[in-house]
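Shown here: the complex without one of its protein chains, the others still in place.
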Amino acid sequence: MYNPQLNAQGELIHLLTTEGLPRRILHQILDKAAEFVSGGELVNQKFADLAGTSVFNLFFENSTRTRTTFEIAAKRLSADVSSLNIQASSTAKGETLLDTVHNLEAMGANLFVVRHSESGAAHLIAKHVKPGIAVVNAGDGRHAHPTQAMLDMFTIRHYKGDFTNLRIAIVGDVLHSRVARSQIHALSTLGCPDIRVIAPKTLLPTGVEQLGVHVYHDMAEGLKDVDVVAMLRLQNERMAGAYLPSTQEFFKYYGLTPEKLALAKPDAIVMHPGPMNRGVEIDSAVADGDQAVILPQVTFGIAVRMAVLSIVTANQKGLL
Amino acid sequence: MYNPQLNAQGELIHLLTTEGLPRRILHQILDKAAEFVSGGELVNQKFADLAGTSVFNLFFENSTRTRTTFEIAAKRLSADVSSLNIQASSTAKGETLLDTVHNLEAMGANLFVVRHSESGAAHLIAKHVKPGIAVVNAGDGRHAHPTQAMLDMFTIRHYKGDFTNLRIAIVGDVLHSRVARSQIHALSTLGCPDIRVIAPKTLLPTGVEQLGVHVYHDMAEGLKDVDVVAMLRLQNERMAGAYLPSTQEFFKYYGLTPEKLALAKPDAIVMHPGPMNRGVEIDSAVADGDQAVILPQVTFGIAVRMAVLSIVTANQKGLL
Partner (left out) sequence: MYNPQLNAQGELIHLLTTEGLPRRILHQILDKAAEFVSGGELVNQKFADLAGTSVFNLFFENSTRTRTTFEIAAKRLSADVSSLNIQASSTAKGETLLDTVHNLEAMGANLFVVRHSESGAAHLIAKHVKPGIAVVNAGDGRHAHPTQAMLDMFTIRHYKGDFTNLRIAIVGDVLHSRVARSQIHALSTLGCPDIRVIAPKTLLPTGVEQLGVHVYHDMAEGLKDVDVVAMLRLQNERMAGAYLPSTQEFFKYYGLTPEKLALAKPDAIVMHPGPMNRGVEIDSAVADGDQAVILPQVTFGIAVRMAVLSIVTANQKGLL
């Protein structure tokens, strides 16, 4: 099957989604990222992998945090980085989005990091860029957020070693979460035998079981004996209205407290993509507790983004 | 005659306008830019021409696009680049504008790229900076936009080889266009024998013929047998009111369609400074057609800006 992320030799040339990526590619990203980490910290030096390369961060949806991590990753690899915050309004038509991309191509761009509120935006751009130019999806609509998922995979591997005997629970607003989708695809491919999602019915997509996950509506059941708890962020705009009665109600049933976490394995780790809503999806006692690996996730996020940028750049150069 | 752009040896030390620049300087810019282009693409490496040089983009008028091209050009030459978007309000008095400039000089600035809504702003700054500091005009009021004109000259030379036997039509809102003014001066100096402007009477400056151009109000007449069609962008604020009946009406008479373009020479090229208003001044069939060289213009724009930054920096260093 044709996969726009891979070239004819099966090498990664764009990172758009974890869905459909072969296990060897996921391992390649994790192994490459490991070269940038030492003793749980970033290796304190600059690398030349992207020297002479122009990276453009195209953020059609605002995210200082994700944009900053990509900027740091690119600079640590010696790239020249330009970040553009683009109003959604000026790109209402797909044509204009591609006009913007073609203009930046003409300015000498080698790699686009794309964040967009519409699902499929990064795919659309990858389809239309010239050969030799890489696209990395930094989150598109509800669809995918592959670098977040891969940093989660790195974190799990760092603490648990292997995926093939793990029980993992993804908790919270799965319905609106591109992170959850990308995590589920990556975990499946990496051989995780028991992937659970825990959420109220209103926050689960229809047919989520078809992704190979086990569905729970009750934290006590879903967290039982898990090795990893992957919390999702509750978006502000979901916090009132049709999906949720109230944030207090949500916290009562789905917020991760020390009591609920005690149901997981004693050495279970707690992940969160940040920024956290303390007291909504997670209790501060857990967020700041011994089992939380939320700050290491941030560190590993830089390493994983460095790895992705390095790999797609090297493979695109092979194309030319 | 005294020309503030040249030093006593007749070398370019500021680029403020194409008006009054000798032909040898225009050729120097084009030749230098050609060193940064190979096979129609930017040479894929960094240059050291501006290593250790601090470039400040002073944008008193917002323009993400032009600012980005100057940032890229400066970074490709290894400069340190700082970009400041400055509210017009805080510089209402000329005194404050110069205070800002003198402060940045004191911070170690070596080169200012200036965009300002008032004609003459870049000249004013060039007049007051210390010896050794270069000023490049990135557009001032309705006055001049010399790097845009020079990238257009580069594009014409790239596709047509020589200026001395060309027929060129500049189409659209000449009245408000600093691009048109700078193009006309450059084309005259480079020896273009037939420079035409095509526009409704309301969008032509009084006495435009004195610049040595031929004036047309009818596209069918003006485009006949031209080698180059240089479209101008219709500014949003002109699109309704005293100047134009409506954008549809404008498109009907002055929009570049395949039918109108057919009146030009078969190998005529179509230029546009971007961003395009498709369906207003240009039809998408032309914008995306074989004769359009609009994306190569963007690429050459980086090369020309690199050339200008490199030349004025080298000549200013000679001053010290």
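We call the chains A and B, going by the order they appear; numbering starts again at 1 in every chain.
By definition in this document, contacts are C-beta pairs under 8 Å (C-beta built on N, C-alpha and C of every residue); 3 or more make two chains touch, one makes a residue touch a chain.
Predicted model only: the values in this text are computed from it and were never measured.
For the chain missing from the display, the contacting residue among B:M107, B:A220 or B:A262 is B:M107, taking the whole complex into account. Checked against the hidden chain, the listed residues A:T18, A:T299 or A:Q316 yield one contact partner: A:T299.
Mapped onto subunit A, contacts with the missing chain fall at residues 42, 44-46, 64-65, 68-69, 71-72, 75-76, 274-276, 278, 284, 295-299, 301-302.
Where subunit B meets the chain that is not shown, the touching residues are 51-52, 54, 80, 82, 84, 95, 99, 102-103, 105-108.
One rule holds in what follows: only the chains that are shown with their structure count from here on.
The best fit of Cα atoms from subunit A onto subunit B calls for a rotation angle of 120°, in steps of 5.
Centre to centre, using the average C-alpha position, subunit A and subunit B are separated by 42 Å.
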